[in-house]
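In what follows, a structure is listed as structure tokens, so that the remarks can point back to it.
The excerpt is restricted to a subset of chains, each kept in its original location.
First chain written, first letter: the chains are A, B and C, and each begins at residue 1.
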């Protein structure tokens, strides 16, 4: 502990590496505790709803409008 | 916020769409807050235990009895 | 399972009762599974950050602008 869980869209390994490094650095500074675990959760756009709509559908709509 | 996480078995996109729409509608009514995020988590039957038994094994047993 | 976790601000018991009843109804319809658990998590405004700012501070600012 602390354990930090990040629920977001899929990202590449490079970004995961940066995310873990930077978020851990902040947490160590604030909590003054060394052992930080970070869990990155990647959610496909058909499994996330924002304001009542799947991200999948919002993206399709955005493309059609685009 | 609010953020609603639903841990269940796999479902198809049509059901996800309906789930997100309806659950968000209720949450908006009760919390009087617009920005609702819903995360649908799909768990394979070998990763869920109910009453000490994997869902995977319960299904097999049910079939044998069936 | 399914287990539904709702992270939101504090609400009164009447709203909790309504929230649990309605969200469960939807989940039963979609998943065709009877045993639904709902966990309502109440977060004080100083423990929630939106767009980089504590809800506590956003509320104070909104009042000042009021």
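Just a few scattered comments:
Everything that follows uses one rule, which is that contacts are C-beta pairs under 8 Å (C-beta built on N, C-alpha and C of every residue); 3 or more make two chains touch, one makes a residue touch a chain.
As the structure is a computational prediction, the values presented were derived from the model and not from experiment.
The complete homomeric complex described by this structure file contains 6 copies, of which 3 appear in the displayed model.
Please note the rule applied: only the chains that are shown with their structure count from here on.
The distance from the centre of subunit B to the centre of subunit C, with each centre set as the mean of the Cα atoms, comes to 17 Å. A separation of 20 Å divides the Cα centre of subunit A from that of subunit B.
Shared interface positions of subunit B, i.e. residues touching 2 or more other chains, are given as 19, 23. Across the complex, subunit B is touched by residues 7, 43, 46-54, 56-57 of subunit A.
Of all residues in subunit B, those touching subunit C in their complex are 1-9, 11, 15, 18-19, 22-23, 26-27, 30-31, 33, 43, 48, 50, 55.
Touching subunit A in their complex are the following residues of subunit B: 13, 16-17, 19-21, 23-25, 28, 34-42.
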